[in-house]
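Removed: one protein chain of the complex. Kept in place: all other protein chains.
The block that comes next holds subunit A.
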Amino acid sequence: MMKNRVDYQQELDQFREWLGYDFMSLALAESAEYHYVIKWKYATGNLNDCFKGIVLQSGRGIAGIVFKTGKPMIIENVAQHIDNELLFNYPIVRMEKLKSLVAVPLWNDNRVAGVLLGGFRNEQRVTIEMLHQLDELAHQGIGTLNGKELKLS
């Protein structure tokens, strides 16, 4: 487990260096005995550690939505996409003051096992190409996640 922790953090730091995001983080599903929660486990470029306490319900928040749908997500301008009064539903965006972001699912054995997020603290910094690039990266596997997506056809 200790080895994984180091791996994920190093990988994430490296990604940020390559891709130039202000902030990147990795959410993983944590399985407790009778609960199943999603948490932002690793981050790089973060303003503080507040995000660590956040437990996301499936379908809630950036990670919750990507986790549940298994679809990548792009928000070019947070102010336009999310009403200010609903911003509290997206703690990571609020706490890290993100203004544009992309988020992709991390697959493992045909299931979504986590979410990778890259964000900027100013608007209009993300493009569809960046979303594809991040998605491709996620499909190559991160840490112990093999990136194998479930294809229905």
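Observations
By our rule, a contact is a pair of C-beta atoms (placed from the backbone, for glycine too) under 8 Å apart; a residue touches a chain by one contact, two chains touch by 3 or more; residues count from 1.
In this section, contacts and distances are computed from a predicted model.
The complex includes a chain that is not drawn, and of the options "MaoC family dehydratase", "Sensor histidine kinase", "Phosphoribosylformylglycinamidine synthase subunit PurQ" or "ABC transporter ATP-binding protein" the UniProt name matching it is "Sensor histidine kinase".
Only one of A:L19, A:I54 or A:I74 touches the absent chain when the whole complex is considered: A:I54.
The chain not shown here is touched by just one of A:P72, A:P91, A:P105 or A:G118, and that residue is A:P91. What subunit A contributes to its contact with the hidden chain is residues 29, 31, 34-37, 50-51, 53-61, 85-86, 88-89, 91, 94-95, 109, 111.
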